[in-house]
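Missing here is one protein chain; the remaining ones are kept as they sit in the complex.
In this document, chain identifiers A, B and C correspond to the written order of the chains, with residue numbering beginning at 1 in each.
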Amino acid sequence: MKKLINVPESVLAESLDGFAAAHSDLVTLGEERKFVRRARLTPGKVALVSGGGSGHEPLHAGFVGHGMLDAACPGQVFTSPTPDQMMAAAEAVDGGAGILFIVKNYEGDVMNFDMAREMETGRTTEAVLVDDDVAVEVSTFSNGRRGVAGTVVVEKIVGAAAERGDDLAACRALGERVNKATRSMGVALTSCTVPAAGKPTFQLADDEIEIGVGIHGEPGRRRAKHSNADTLAQDMVTAILDDLAGSGSAPGSALLLVNGFGGTPLMELYVMYHAARAQMEARGVTVVRSLVGNYVTSLDMAGCSLTVTALDTEMAALWDATVHTPALRWGI
Amino acid sequence: MKKLINVPESVLAESLDGFAAAHSDLVTLGEERKFVRRARLTPGKVALVSGGGSGHEPLHAGFVGHGMLDAACPGQVFTSPTPDQMMAAAEAVDGGAGILFIVKNYEGDVMNFDMAREMETGRTTEAVLVDDDVAVEVSTFSNGRRGVAGTVVVEKIVGAAAERGDDLAACRALGERVNKATRSMGVALTSCTVPAAGKPTFQLADDEIEIGVGIHGEPGRRRAKHSNADTLAQDMVTAILDDLAGSGSAPGSALLLVNGFGGTPLMELYVMYHAARAQMEARGVTVVRSLVGNYVTSLDMAGCSLTVTALDTEMAALWDATVHTPALRWGI
Amino acid sequence: MPVDETKRRALLDAIVETISAHAEELTEIDAAQGDGDHGLNMKRGFTAVMSKREAIVAKPLPEAMQEVGRTLVMTVGGASGVIFGTAFMAAGKALPEDPTRADAAAAMDAAVAAVRARGKADFGHKTMLDVLGPVAKALRDPAADIAAAALAAAEATAGMQAIRGRASFLAERSVGGMDAGARSAALIIVAICSAMGDRA
Partner (left out) sequence: MPVDETKRRALLDAIVETISAHAEELTEIDAAQGDGDHGLNMKRGFTAVMSKREAIVAKPLPEAMQEVGRTLVMTVGGASGVIFGTAFMAAGKALPEDPTRADAAAAMDAAVAAVRARGKADFGHKTMLDVLGPVAKALRDPAADIAAAALAAAEATAGMQAIRGRASFLAERSVGGMDAGARSAALIIVAICSAMGDRA
């Protein structure tokens, strides 16, 4: 394992210190690095707090700022943060209008946020669960779907709603609406390597890919021979649009997010965008908003995910609203 | 080689088509994909045209837009564009105040831009050469230094000057001033793989790094055993600051750009930022502006470069000026 | 021999020792079907516990165990921090200062109930519950070898299809490998048994 780090034990701390220093105009690092919060808070608005394992940068801390999150709790690499982090963050950003936790659907994240919410006393909290990954079949037994790159869309749109003054119940309802309208699917060309593990999480042959991979390198739907961008885009768009249609959210107009996992060059992401957009248009879906880049990564994994959100007028307007964070910025 | 592409021959075209579609609010693709230009031009201002080999995305096309470039000419992967591309771009964006070509110092780029300028008739053109890579020793015999990530700084600052109405001579002089105040150095942990070549450009052992690597995977100062982020940052900052001091540009206040080469996660870039900033402060340099991310990449190469620009007040103000491009955006 | 401070220290040290001796193995088990961090997670938690070792062992057994649980919850993160933390907290709450084998069985029941509630998991879902359950049962059978029962229960998870835990994303592919949390739960039980010696 070759990485630009000192020792695995200090990666998170040094990375957070660097992040906070590079973006000191926007964010402040909490005590004991329990959370990253906005440098300037807005009293009276619903506070959005997210968090999750590290290694998905810029998610979540990169989305702290005006029009998006109020705070983010960084866990260890690929490990959910702990309840005390969430409680400390909630305390730091509580503006009196309640706290909305945005939680990706992993047992660890869910259980830790649940504990935090139970231990919170005197603060009103709600939670939105993001579970946009169509790679996982839902059954009555399973944990349900994983939360992946669609999280960015939920955080952006709900962040804009909180900024304009929506109350806690409205923010939560909107978050659930966006989540329902959002589906993602990923593909890995290589594994990621967790610094503390020191070796790749999984192995793929030189001509093999993992279709439906999770953002921690979890296995997906199947291993397959690597084909090409068009075939992959077709598989992924089909899975996503079929699923949206199956749940009554077939989009007319959509946001298309092509998300790199960290080890894939931008050039390839645009090739995938090109292929995916053509597939969507062939199915009668108009792409009206686009985002292409590394937003929800898996350390150094090569590959990408596609996320589609069926946009209604309100969601589109909230997507367009001003945002000013380290990793997403427009209108300001 | 596993890549998210169809065939190597079509990567550039599909990637450009995807890019233009994803950012159609900002850019337009020229005929035969010879260039990418701003969707809306401003008559009467100096037009900035850059370009170079592809594979360094978002450079250059990602920096086309208000406050930065007017057009960019994408060459084949790691190969400079051709004179007809530059001439077509110049024609498309000429606003009557002249064309400033921003050229990275590679023989191929220089010769092609030279030819284009010679073949241009009736258009006033000037050129700024960017040669910020301290890894290459300058001697009377050599081609001089390579242009690397400092190009972003030159393009941003000169772009802001052109936008406020500076004339061609002033833009050129400013470009040269910024270039003189800017130094970079890179390190590679892995090679990149050019799609058409199908295999890594060079080989590094599991514990080896290339110090002073170029953005095409060219060899640098030396191969070394991989150490850690702090040691690397110290080496690189020392080389950069010594060089700036040697040429009379020792900075008091500086911009620090930590640039990922495409295969390195953001988390590691922030670790490097943290380490580099500490080194700079130890040498009495205050970091007053920061940029951390993938800006001048080498396809999927793992590693990063550090760029330092000694900022004066004017340069800092121009850096802060509004910019609205696919890859760099603020103030708007 | 009551569970005095020396005994509590021996108990804690035995648990920490087995976790750190098996950390790599636990991580590998987790890598096969989960996300390859279980050993690291448990080690991080117990390193934090060890940083307050003396304060913990100074407390009576129930409070000491709850403090271990709280520390795991607040330092591990992920599923195991909450799950193992909850188990220690619930068991500690249910235990008297000097527990009999019957008390231990009741405490194990409490841990099982708390973990089931927290993790929305049941027996057979291929989690550490599939060790706690059999251990609770063995504690009620005076002839049973608790350590052996724990180890066997962990091995038995290999045949299960995961319904909870990250391995559940694998569906049928999750059959074949042991559950990492089950293995670490078994290791902890074995350590407790051997530290308790005659009392086990």
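Criterion: a contact is a pair of C-beta atoms (placed from the backbone, for glycine too) under 8 Å apart; a residue touches a chain by one contact, two chains touch by 3 or more.
These numbers were taken from a predicted model, which means no experiment stands behind them.
A.B. asks: So there's a chain missing from this view; which of the remaining chains does it actually touch?
C.D. replies: B
A.B. asks: Touching the left-out chain: which of B:Ser10, B:Thr201 or B:Gln234?
C.D. replies: The single option touching the absent chain is B:Thr201.
A.B. asks: Quick one: which of B:Thr28, B:Thr82 or B:Ser249 touches the chain that's been left out?
C.D. replies: B:Thr82
A.B. asks: Out of B:His66, B:Arg146, B:Arg177 or B:His274, which touches the unshown chain?
C.D. replies: B:Arg146
A.B. asks: Could you tell me which of B:Val93, B:Val136, B:Val296 or B:Leu318 touches the chain that is not displayed?
C.D. replies: B:Val136
A.B. asks: On chain B, what residues meet the omitted chain?
C.D. replies: Output for chain B: 53, 75-84, 106-108, 111-112, 114-115, 136-137, 141-143, 146, 194, 196-197, 201-202, 214, 216-219.
Here, only the chains that are shown with their structure count from here on.
A.B. asks: Please categorise the chain-chain contact pattern as a line, ring, star, complete graph or other.
C.D. replies: Drawn as a graph, the chains make an open path, so a line.
A.B. asks: If you average the C-alpha positions per chain, which one ends up nearest the average over all of them?
C.D. replies: A
A.B. asks: At what distance in angstrom does the C-alpha mean of chain C lie from that of chain A?
C.D. replies: Chain centroid spacing, chain A to chain C, equals 32 Å.
A.B. asks: Using mean CA coordinates as chain centres, what's the chain B-chain C distance in Å?
C.D. replies: So the centroids are 54 Å from each other.
A.B. asks: Touching two or more other chains, which residues of chain C qualify?
C.D. replies: none
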